[in-house]
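Of the protein chains in this complex, one is absent; all others appear in place.
Chain lettering (A, B and C) follows the sequence in which the chains are written, and residue indices restart at 1 in each chain.
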Amino acid sequence: MAATTMAKAINAGLRKALENDPKVLLMGEDIGKLGGVFRVTDGLQKDFGEARVIDSPLAESGIVGTAVGLAMRGFRPVVEIQFDGFVFPAFDQIVTQVAKHNARSAGRTPMPITIRIPYGGGIGAVEHHSESPEAYFAHTAGLRVISPSNPLDAFVMVQQAIACPDPVIFFEPKRRYWDKADIDESIDIASAPSPFQARVVRPGSSITVACYGPMVRTVLEAATAAAADGTDIEVIDLRTISPLDVETVAASVRRTGRLVVVHEAPVFLGLGAELAARITEQCFYSLEAPVIRVGGYHTPYPPSRLEEDYLPDLDRVLDGVDRALAF
Amino acid sequence: MAATTMAKAINAGLRKALENDPKVLLMGEDIGKLGGVFRVTDGLQKDFGEARVIDSPLAESGIVGTAVGLAMRGFRPVVEIQFDGFVFPAFDQIVTQVAKHNARSAGRTPMPITIRIPYGGGIGAVEHHSESPEAYFAHTAGLRVISPSNPLDAFVMVQQAIACPDPVIFFEPKRRYWDKADIDESIDIASAPSPFQARVVRPGSSITVACYGPMVRTVLEAATAAAADGTDIEVIDLRTISPLDVETVAASVRRTGRLVVVHEAPVFLGLGAELAARITEQCFYSLEAPVIRVGGYHTPYPPSRLEEDYLPDLDRVLDGVDRALAF
Amino acid sequence: MTADGGPELVQLLTPEGERVHHPEYDVDLSDEQLRGLYRDLVLVRRVDSEATALQRQGELGLWAQCIGQEAAQVGSGRALLPGDFAFPTYREHGVAWARGVQPLQLLGLFRGVTNGGWDPHEHNMALYTIVIGDQTLHAVGYAMGMQRDGSDDATICYFGDGATSQGDVNEAFVFSAVYNAPVVFFCQNNQWAISEPLERQTRIPLYRRADGFGFPGVRVDGNDVLAVLAVTSAALQAAREGQGPTLIEAFTYRMGAHTTSDDPTRYRVSADLEAWKLKDPIERLRVYLARNGWADHDYFDAIDAEAETLAIHLREGCRSMPNPEKTSMFDHVYAAPHPLVEAERAEFAAYHASFAGGEH
Partner (left out) sequence: MTADGGPELVQLLTPEGERVHHPEYDVDLSDEQLRGLYRDLVLVRRVDSEATALQRQGELGLWAQCIGQEAAQVGSGRALLPGDFAFPTYREHGVAWARGVQPLQLLGLFRGVTNGGWDPHEHNMALYTIVIGDQTLHAVGYAMGMQRDGSDDATICYFGDGATSQGDVNEAFVFSAVYNAPVVFFCQNNQWAISEPLERQTRIPLYRRADGFGFPGVRVDGNDVLAVLAVTSAALQAAREGQGPTLIEAFTYRMGAHTTSDDPTRYRVSADLEAWKLKDPIERLRVYLARNGWADHDYFDAIDAEAETLAIHLREGCRSMPNPEKTSMFDHVYAAPHPLVEAERAEFAAYHASFAGGEH
């Protein structure tokens, strides 16, 4: 597939999963005829039937709770939460059941559930449609949390998430749904890089910037701009938020001596905190500056006319880089 | 009141709040005749009536959601969540409504709601009765999160939480419910120290250990033990988790050069991560070691026969101190 | 599921504009009051269509149309007394109108200049609630507060057919029943939850949900403003008298898309829409007024002209609505000072000051 959008790439990934494993089921609000509000499930109900692509009642706890039962019965449910801000009614089922079932049952009732959540801002939406709640899930043992930054990763990672025996919260950077890339649909997901590993997407020597999901493109653009000024930024696409691939970041920081972490989510107790704490511990003698965090503020996500000021952009990334270099 | 337990101290604080402000209401499961499963509300329904001390249906979202409406009507609801593990059904109402109402309404519908949650382990309980979920709330803008470590603080802080115009998640360290201290009931809560400030509970010069809630007693015991070996630990009772009183900790670290953070909650994205990141940024040139974190593991809370191994104890605190001093 | 609402549907004005009688419910309105309702319906529809147009022109990020549901909203909104309190979803423009919220105040949220828009206390109407179902519990809590205040006001709580599946809505039913709270649950069954038809939420008529919780449920023709007014007034009255909650299912139809982002051609057939057009809430009242000689062409024209003026006001007001101050996002996060928010505000200000004269 040439020049495929991320939304279509995920669609293709879901299709492959449905084709390859009869136990894979999709469930969510409006995922059937409508194909989801972002059309990510477009055409799947038509091709795989209502028994496998299930329009659910409007109740997120119900969606995730029934997915738990389906998983116990041997299915691999892939559920869609329509927007980031609507995952909270399902929080109890996710934290209490999905995350703990495998441990509680000593491995007898694993939860190979994928919870797809379009997340993040930048699309001019109303309240609750632009949040980045990944830290809540990453703090929860038993869950895996990943987020692709580009169409190819999205295509592969969604299949890997579904194939994973553990529950995976799959955060889709909704404002990158329309980014395009070439995709080789024949890619073998088993031999593709693990979704639980970070990737250096731009090697550099001056400083390391770690980011994930929607921020990768922003950071790459910042790196290009910085290069013109002679600052050579190494950009790491974390890809996985839990487990966190600290090693890849540490290896980079040991070379560059400086780290900036960028995410849309609020900084306070956001992923940057954990990465900062771990990198500081592991690279204490290599660090020439404290880890600088660039992210959302300790405020609710603002009305959309302010979101450009809320979200980290190229300038704020560079500002973070400057602050780190100033030490 | 001489030699009062923390449970009784909170009871006394609630009583004062009910006496002083007719708008204060208590709501929760079994808080009436039973007086709560920990007897924290003992006798209050008898004295203040069923209209003000309300036994609720068994539904946490319902409890918090109706509290939102009561707050809009001008009441100051104090709701009890029976155990830490049962707050998640209410998570949507807390994150989406309680936390955001003041901002959304530009200050017109503040949410002076106190959500009391007995939390933490060490009482030999079954699953879901020993968790420390404070990071989920601290990550959420719009909420305040505090936790007393001793009966006197509990007595004062619960009243301050109720008086606060913002929503406060009040984490009660359940295994310290039976710790005793003298309490002067005539204390004026307005002139008492703010609940949003940390306190140095043991001055020391070798290293700083920050902790809160149930861990304060543990850390003080560790400090006593360490003193015998010549290590003079400064112990900070954070008291407030959000806002976090970074200044008090930074001032200490600038003197001691080393920090250990201790909490029961899992380390990964726990409060220690945030404190480590901030202290490293603010005290970069004072730190002689990375901030060391001692806390719960990235596992579900284990069955109670393992909890002693899961929970930070005196030895694990000292081990953390040793690791910091070894740098 | 009965497509026409079935025999249990309370109706006082047929789609053909005929006044019919119902054994239990009635209204006694002067011709002036009837004209007032007509005016409400027309102006609300005009606000709605103008806002839709403003969205198309890029002035709003989104709009949730209420077309087709005006009678349900105006009828119930006009049943409220000043002391009552309404809890809307995001589509209750007709209720907001009835509560005196200025149409312009509705646009701010959809334009992205605020997450709110009005003072809930000024209008006794809560802000729009986007997360489905959350507000139902707030309504019950508020009603519990009214009980404690010894007031004889009531709350009304709006939600859709889709919302009835949410746990919170059912918990609201439980709490209201247990505490006998003075609350009216007003469900606008517009047959769709985005792309999902009613059958994805229930296998029996929604008004019967109340049976399971032990309070009355009634299905009213949601396109009949008189019936809605009558049924809602009765339910509010029952609440005031201490009889607790009632569930009203207003049987209606979402004539438009779910929101301006939606494309209903993907999931529903136009025949349905055509059938429902015949049940239009405005047309039947117009016929009724005209037939009885309570309003003539001049009157209708005058209302249309008023609607046009309102549309112009809305358009101009919307276009000139200023963006919020950048730093306003730090305001009101907390009611009391909060060091982290203040520190971030200061950093933010300093950062932007560093671009002074530049693009920022």
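Definition applied: a residue touches a chain if its C-beta (ideal position, glycine included) is under 8 Å from a C-beta of that chain, and two chains touch if they have at least 3 such contacts.
This structure is a prediction, so every number in the text was calculated from the model and none was measured.
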| item | value |
| --- | --- |
| Visible chains that the absent chain touches, using the contact criterion stated earlier | A, B, C |
| Selected from A:A103, A:I123 or A:V200 as touching the chain missing from the view | A:A103 |
| Contact residue for the chain not shown (choose from C:Q105, C:S151, C:T202 or C:Q237) | C:T202 |
| Hidden partner chain, touching residue among B:A9, B:A59 or B:V78 | B:A59 |
| Contacts of chain A with the absent chain, listed as residue ranges | 25, 51-52, 56-57, 59, 61-62, 64-75, 77, 89, 92-93, 96-97, 100, 102-110, 112, 141-142, 144, 164-166, 196, 242-245 |
| Positions on chain B contacted by the hidden chain, ascending | 29-30, 32-35, 37, 55-59, 61-62, 85-86, 88-89, 124-129, 268, 297-300, 302-307, 309-310, 315-316, 319 |
| Chain C, residues in touch with the chain not shown (by the definition above) | 164-168, 170-171, 174, 177-178, 180, 199-204, 208-215 |
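The rule is simple: only the chains that are shown with their structure count from here on.
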| item | value |
| --- | --- |
| Most distant chain from chain B, judged by the mean position of its C-alpha atoms | C |
| Geometric centre: closest chain by C-alpha means | A |
| Centre distance in Å when chain A and chain C are each reduced to the mean of their C-alpha atoms | 36 |
| Centre distance in Å when chain B and chain C are each reduced to the mean of their C-alpha atoms | 40 |
| Computed distance of Cα centres, chain B from chain A, in Å | 31 |
| Shared interface positions of chain A, touching two or more other chains | 61, 85, 88-89, 127-128, 268, 297-300 |
| Per-residue overlap in chain C, given as positions that touch at least 2 other chains | 114-115, 131, 167-168, 333, 338, 340-341 |
